[in-house]
Each structure stands twice: as structure tokens, then as C-alpha cells.
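Only a single protein chain was left out; the remaining protein chains are all shown in position.
Chain naming follows the written order as A, B and C, and within any one chain the residues start at number 1.
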Amino acid sequence: MLTAWVIGAAGYAGGELVRLLLSHPETSIAGLMEARFIGQPFYEIYPHLRDLVLLPLSEYDPDKLTNADIIFAALPHGKSLEVVRDFVANDLRVVDLSADFRFSDRSAYEKWYGTHTASHLLKQAIYGLPELNRDKISRAKLVANPGCYPTGALLALIPPLKASVVELTSIIVNAVSGISGAGRSVNESLMFCEVNEGVRPYAICSHRHMPEIEMIASSVAGRDVQVSFVPHIAPMNRGILSTVYFDLTQEMEEDEVRQIYLDHYRDEPFIRVLPPGVHPSTKNVLGTNYCDLSITGDRGRRAVVVTAIDNLGKGAAGQAVQNMNLMFDLREDLGLDLPPVFP
Amino acid sequence: MLTAWVIGAAGYAGGELVRLLLSHPETSIAGLMEARFIGQPFYEIYPHLRDLVLLPLSEYDPDKLTNADIIFAALPHGKSLEVVRDFVANDLRVVDLSADFRFSDRSAYEKWYGTHTASHLLKQAIYGLPELNRDKISRAKLVANPGCYPTGALLALIPPLKASVVELTSIIVNAVSGISGAGRSVNESLMFCEVNEGVRPYAICSHRHMPEIEMIASSVAGRDVQVSFVPHIAPMNRGILSTVYFDLTQEMEEDEVRQIYLDHYRDEPFIRVLPPGVHPSTKNVLGTNYCDLSITGDRGRRAVVVTAIDNLGKGAAGQAVQNMNLMFDLREDLGLDLPPVFP
Amino acid sequence: MLTAWVIGAAGYAGGELVRLLLSHPETSIAGLMEARFIGQPFYEIYPHLRDLVLLPLSEYDPDKLTNADIIFAALPHGKSLEVVRDFVANDLRVVDLSADFRFSDRSAYEKWYGTHTASHLLKQAIYGLPELNRDKISRAKLVANPGCYPTGALLALIPPLKASVVELTSIIVNAVSGISGAGRSVNESLMFCEVNEGVRPYAICSHRHMPEIEMIASSVAGRDVQVSFVPHIAPMNRGILSTVYFDLTQEMEEDEVRQIYLDHYRDEPFIRVLPPGVHPSTKNVLGTNYCDLSITGDRGRRAVVVTAIDNLGKGAAGQAVQNMNLMFDLREDLGLDLPPVFP
Partner (left out) sequence: MLTAWVIGAAGYAGGELVRLLLSHPETSIAGLMEARFIGQPFYEIYPHLRDLVLLPLSEYDPDKLTNADIIFAALPHGKSLEVVRDFVANDLRVVDLSADFRFSDRSAYEKWYGTHTASHLLKQAIYGLPELNRDKISRAKLVANPGCYPTGALLALIPPLKASVVELTSIIVNAVSGISGAGRSVNESLMFCEVNEGVRPYAICSHRHMPEIEMIASSVAGRDVQVSFVPHIAPMNRGILSTVYFDLTQEMEEDEVRQIYLDHYRDEPFIRVLPPGVHPSTKNVLGTNYCDLSITGDRGRRAVVVTAIDNLGKGAAGQAVQNMNLMFDLREDLGLDLPPVFP
């Protein structure tokens, strides 16, 4: 039984981690740390977990963590690197859900996020996308859990990039997210009436997940890749639908493109490549670690690949648990085999 | 390992049964019968279950059921009694989710639903509300799973009725349901645009669940009870919130009333009696078998008791699995301990 | 052409006032005052009004108001009484959307809202429900616009109270509101993900609109009336559905009860009494000043009367404009004849 801690448990990703760890047969939640609500039972801020979680939120205290098997850090960027630095110094194993250790290059991080005071760890941190880095993750001490948008985008981009069929200047990622992607903290523009009954884009080609997508895509392609990334929000709680467009380097039938994905993802437990004419919906992955994916060709010269994930599942807490499973040599889908809730 | 069959698997209650049975450690789904979609894989009509359920929908065929440990009948009323009759004749154990065996009295059934052609079974069928009939259910062959609205209403009414503190002519049940309560079949008035952004009542004091509530409430009270029942729909997928009003036979403090519930539900695994000032939300029970419940007094002479359930959970499939657990002497919450999904 | 000012224009009621006044053929908006966003164009905080409203938000300044024909005060209670006092002193005409002048009795106000420092005006303020006080409103200087919940409840209660058919101890008002009822200011518990996909009650029998309903109902009945009032929120932007229950003093057919309403509201421009079997939906009044109303009997001894209003329309800004029309002897529905938006 692994003892797990969640640092920053009050946010939505923290709450989802608690939900998943509760159902996980090989972990027990040792404690929940937070900067707010200290001393309150967790179920008071997450009343759906009444009777299920009796632990209170406690103040951050590294001394309590010395025997932790696994620490999930679900803190804002900039905060995370300060505590993760200590964990690594104490040889603890960490899955960090912030952006702080996703960039291999300090300057790239600092351009988008601010000063990095633990950049010596960037080299050893592993980008926690199991479909890309499974082996490295299984040996890692520090896993940087990918961003929600990058997860949905990269799972669409990696197979054709590896197969060298993507015109590298042509990539467009149009993503639509549910509102929980913005976290649980108060934000006037995300009040119910402000977002209900509307769809809108934001941070067009200037979202911090754009350089993250470009960095990983470039490393997969072995060459510089630019991606035009436009996030949108839609009035739903969870889910990211990424509609990814790229020109093909040569004329290809839709089936040929699909075969690249079928081959690439043949053994993946969480990628469901859909048959011709069937497309993903965020509803179908709600509450799970699945990524549903469809491929459509446009007149032989362009492909449209659509992925659907749960932003709190495969886009955050689910993937974090998947990474933990890999780090501890557990079955990769342990605790993640909950059927989706529908409708 | 119990072999379970679901008859009428394509509806929402059927889909939820499949979801719950998939996670249940002591059952395996032997087959899924339906009148429609015969031969299609179940995941084609419930794409969220792709890779998780490989079974097709098959035509109704009683010969296949002879070795079934448990049959869940999720058919429309009138259809159900025809097949259940056969099951009982063959000594099979059944949880029937229709209204066909909820009424002990044939004429009451026929007044609201139409001719009953298996009324000889009404006596032996047990009304499957475990909080009321736990022992009888555990010995039953045929369990009539309660209606969704009656479940939410009766869990609010039973304790004070038993304690004889309810003015019997004063009971009002105001219920608000999510849209899945109407089932998966096509209904023009339940198209997205027709219900989104609106709340409305229907079948005011004329819904078929009203006599069901009155029958059970009367039997608990030992006297005739009339209930004014008004269902409403609200734009959400799941959940029933029942706001139940009744006058007290004597002046009582809110705490005294609450104590009746605390005492009555002390050992119930699925009833969460909330502390003063905390009220239920359907969100907090989504995807579960919980019933959250709060008690508020109004100036000593009236009580307002609010319950929240998931209409597909405690209001249908969850309660059906709870009943199965009792019938087979399994831990009552086996397979039902999934934490709710939030948000 | 009347020159109109809106004080507290940034809230939802303020925004709706601006929308309605824009379409009103006999008013022109002279200015918009606010405590926040001063100097910003109004369309920056309400981008749907870009090109339609060019006015900025300006600081509160009574000197600018000396020539105002009509002032709409859409301020929080406690703030409103301070400015309204000045308006009245300067002989200006005001529709106040706060609770500050709704209570004729100072102690009733102070029990629920805090100290009242302009209580000398309580006598002259007219409770602005045109269906009750049309004549007084037409002569008033200071109109206290009713609360949103009281409007929906009282329109159901006034006719049978006047007809003396209501058992006065039996009244229950179960109301479900859209989220805009809580205003535009930031509130963690009203973030999209916190309310979407859930229905819940709040302030059970302790909401400040309960004494307001009781005060007016009592004055109509000529005797003390107690009302159990339970507000709920549902995931929609606008609308209040009030389901009102009361016992009849004598056995009556549904048609007899309905006739009371048909007679009482025969000449009302904004009350639509629905035929038997047709019930209100908040969708059908969205964006309007209508109140839809249905009557259903329960076995001769109880009536269930349902009203639907738009909380920002008849529940706030629409009724405020209706009151203004009366005060200035304009056609009562001037500027309020916009057809509802559906779906």
C-alpha cells in the first residue's frame, strides 16, 4: 500500500486526485495539505465526499512528508517549484501537476511563467505523457504532469509527426474546454451567468500551453514546429475537445492516416481510436482517463484529428495517477478503470 | 460470481445498471436484451463504454435466462409484467425497475397504469426500498424497485411518519428532476432547446408516482395519507431534489425533528443526514447511491425536509444493485462505493 | 421625452434597465452612475451593448440629477436609502429596486436588514406591485420595487387572499430561481462549475424575502399570514418559478379557483392566466415583463398555483419600467412589449 499525499488539495485537480486515490486499490491517502481552509474537514469544501474522506486540510509541512511514497503537487506554477525542490532533495517521488518542470529549457519557462528558482531540476524531470515517455516515467523521481490542452493536442500530433507526414508549418490546434479547466478559485468572468449560453475564445495564439505543445512537438519531430493554438470555453463542467488540423507532406487517403494512429496506439490502454465516421465527444470520456480520437481526411491533402479528454482526468489527475502507476510498476490502469458516467 | 442479465438495456436505467455491474466485484454481465438495436454492440449505443463492454444487444429470449442468478428488468410498465411472470414461474430472482409490481393492490395499479395480467404476483413482490424493507428484500424472489420520485419523497417521510409527528393531511412533496428521468426515448418536448434555460412543473397532482408515495406512506403511517405531489424538470442531466413540507402534530424544535432522522438512519450506509444549515444539492450525489437529507424547522409548527438523490442511482439502477446485494447476502454497498464525480 | 438615470448600473438589474430603457420610446438615458468602473464605457462591462450605449459609468453625483425626470436606484440595501433620501428631499421621482423602502414598518426592516436611517420615508413609499397598487403608484414620488421572489409569490396569492378562500396557516411557496438572481458580483458558490448540473435549496424559511411576502399577504388578507418560503437555485441564467400551495377554506373545484384568477387579472396586461392543463415555464417569459400563471386543484381541498417570471424582468427591471410608466401616465406596457426570445 502506497502512502500518498496531495499538496494543494482544495482545487479541482486536487479534488479529482482525492476521488481517484480513494478508489485506487494500492494507495492510501495519508494527508491533504493546503494554504486555505486549514483544519477544516475536506468534505466541507467538497461535500460530495462526506463520509468518504474524513481527513482535514492541513498546513504545508515538509516534515510530515518524509515517509511519503508519492506526493502529488497540485499547486500554482511558481509555488510548486519551491516545494518540489525540497521533495527531490529528500529523495521523495513526486508527480507535479504545475507547469514548473514541464520545460527542459529554463529560458522557455521564464519567458512565459517568470523566474525559475529550481532550474537545476529541469533536466531530470520527465514530461509525464506515458504514451510518449513510458519508460522514462517508470524510472523517474520527478514527473512533470502535462498541461490539459497539451495532452489533448499532443496525442493527436505525435503519431503523424513520428511518421513524418506532417507539413510542419501547417499545424493548427483549435481546443474547446469546459469551465473547470480554469480551476476552482474565484474569477468574475467565470461566474455561471457570464459563461452559460456562450462560447468564446481567449488567449488566441498567446496561451501558455502553446509553447508547451510546440516544445514537445518539436522534440518529436526533431525540428522546430510552430503551432497556432486557440483555446475556447464552452458551458460545461469538464472536457477538452481538440480539433487538430495539419497538411500532409504527400497525398494520403484517410485510411492510411488512420492506420498510423492504429499502429501507434495499438497497445495503449487509454487511447480509443474510433472507426471511420465516428467522432469523439467530451461526454464519452467524462470522469475517466480515456482519450478518444478520430481521423478524417480532407481531399487527400489535409487531416483533421479530433481528441476528447476529461481535463481533470487524462488532462490532470487521471494522468497523474497513471504516472504514479508507472513509477511504482503497478498495472498502468490500476484505479483508473472506472466506467464513464453517462449521461 | 453472480451472472446477471439486463432486460431493456438500452434505456438510461439500463445503461447505468451496466456501468454499475461492470464495477461490481461479485457480478458478471451475462447478457443484454433489448427490443431495439438487436445485434449491435452495446458500445455503439453507449459509446462511453467502448472497450469496456463488448456484448451485443440480443433479442429477448427466456431460454437463455434459465441459469441467470439475477435478472434486472428495465422495461416499460405493462411490458415488464409479461416477462417477469415467466421469470418467477421459473424460480428466477428478479429486480424489476418498472412500476408493475410496486402496488400491492391490483385496482390501484390499474387505475393509473392499465390492466395487470400478473396480479397474482403482487402479494409476493417486495417494495424494494431497503431503508424500509431490508429484511423482506433479503428473502425476496421478486423485488419491485421503487420509482425515482417516491424514493426521494419516502426517505424524507418515513422517519417522522414512524415517529407519528406528521399532520397527515398536510404533506406536500415538491420535486425537481433532471431530464434523464424521462428516459432515453425520443420526446419532442425534451429536446435540448425545449428544456434548456427553463424550469417547469408537469403532471401537477396527477403524476403516477403520487399514488405510489401515498400507498407506502399510508402503510408506514397505518392510516390513509394524502400527499400533494408536484414534479418539475430543470435543465440538468441527473438528480432529483425533493423538498418535502409537513405540519407537525405538536410544536417541535428543529433539533428534535432532526434527531428523529439521525436515530432512524443511524446505520444506513447510503443516507447522509446533514448538519444544521447545510443542505443537499443534487450535484453532491451525482453518479452514486447516496441520499443526502437536511431538516429545517419553520417556527416550530412545520418541517421542511430536503432530499437529493441521483435519479439513475438511488432512484433506479443504484438501488437495484443495492437490492441485489441484499438478496444475495452481499455487503450492501458492494459495487456502490464509487465516489461521486464533482464538478 | 423623460430623462432617466440609473444609479448602480453595473449589476444585472442595472444592465437590464439599460436594455429596456434603450427600447423605450419615451425615455432617454441621461447617465449611468456606479461605484466601480468609473470612467469606463458601459459597453466594456456589458459588451453585448457595444455601439448601442456610448455612455460611460460615472461617479455618484447628486448635483447632476437635479433635472432628472426619473431615477432608478439599483443599489444594495443600506446604500440605497442614503441616496434615495436625497432624491426625495429634492422632490425627484424614484423607483428604488432595493429592499430599503418595501417595508412599511421600520422594525420589520431592521430585523432582517439593519439600521434604517431614512425611516421617515417608509410611510410615503409605495410598494410597487402594479397589480396591487396601480393607483397609488401613479401618484407616487417614491416607489419601492418589489423583490423578485415576492413578485412571483404575491401574484399567485393576492387573488385567492382577496377572495378569502385561503386557509391562512397553510401557505407554502416553493421557488426556483436562475442564477442571475444573485447579482453580478463575485461569489465563489455561484461559479459555473459549482452550480451547473445541480439544484439546491438555500436559506430555507430564513430568506429576507419571506417577511416581505408575509407583510404584503397579511395586508391583503387583513390578518396575519405566515408563509413557509423555500428558495432554490437551478442552472439557468434567468427566471423564477414559484409553486405555491395553499389549503382552501372550503371544498372547491379547480375551475372555481381558476375563475377567481381570471376575474381578478382580466385587464392586466402582463398576467397570462393559462388554460387547464397548461403550465408555466420560465423559458416562456424570458426577457419580458410577463407573469405566466396556472391553477391546479388537488382533490378539492388544496390549490397549487404556479407562476413564472423573469427575475430581471417582472422581478426587477421590467416591473421598474412598468412603475415608471404608471408614474408618468404612459401606456403601462410602453417599452415592455418586446416578444420573448425562444429558444
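Worth pointing out:
One rule holds in what follows: a residue touches a chain if its C-beta (ideal position, glycine included) is under 8 Å from a C-beta of that chain, and two chains touch if they have at least 3 such contacts.
Everything numeric in this text was worked out from a predicted model, so none of it was measured.
Of the listed positions A:241, A:291 or A:338, the one in contact with the omitted chain in the full complex is A:241. Screening C:49, C:73, C:321 or C:336 against the full complex identifies C:49 as the residue touching the chain left out. Considering the full assembly, A:343 is the residue among A:56, A:269 or A:343 that touches the omitted chain.
Touch with the hidden chain on the side of chain B covers residues 12, 178-180, 184, 186-188, 190-197, 235-237. On the side of chain A, the interface with the absent chain consists of residues 169-170, 172, 174, 176, 193-194, 196-202, 204-205, 226, 228, 230, 232, 234-239, 241, 243, 245, 279-284, 286, 294, 296-299, 301-302, 304, 306, 308, 343, using the contact rule stated above.
Where chain C meets the omitted chain, the residues involved are 12, 15, 19, 22-23, 46-52, 180, 197, 237-238, 272, 274, 278, 281, 283-287, 292, 338-343.
The rule is short, and it goes like this: only the chains that are shown with their structure count from here on.
Chain A and chain C, compared by their mean Cα positions, are separated by 46 Å.
Taking each chain's centre as the mean of its C-alpha atoms, chain B lies 38 Å from chain C. Centre-to-centre spacing of chain A and chain B amounts to 37 Å, using the average Cα coordinate of each chain. Shared interface positions of chain A, defined as residues touching 2 or more other chains, are 12, 180, 197, 237.
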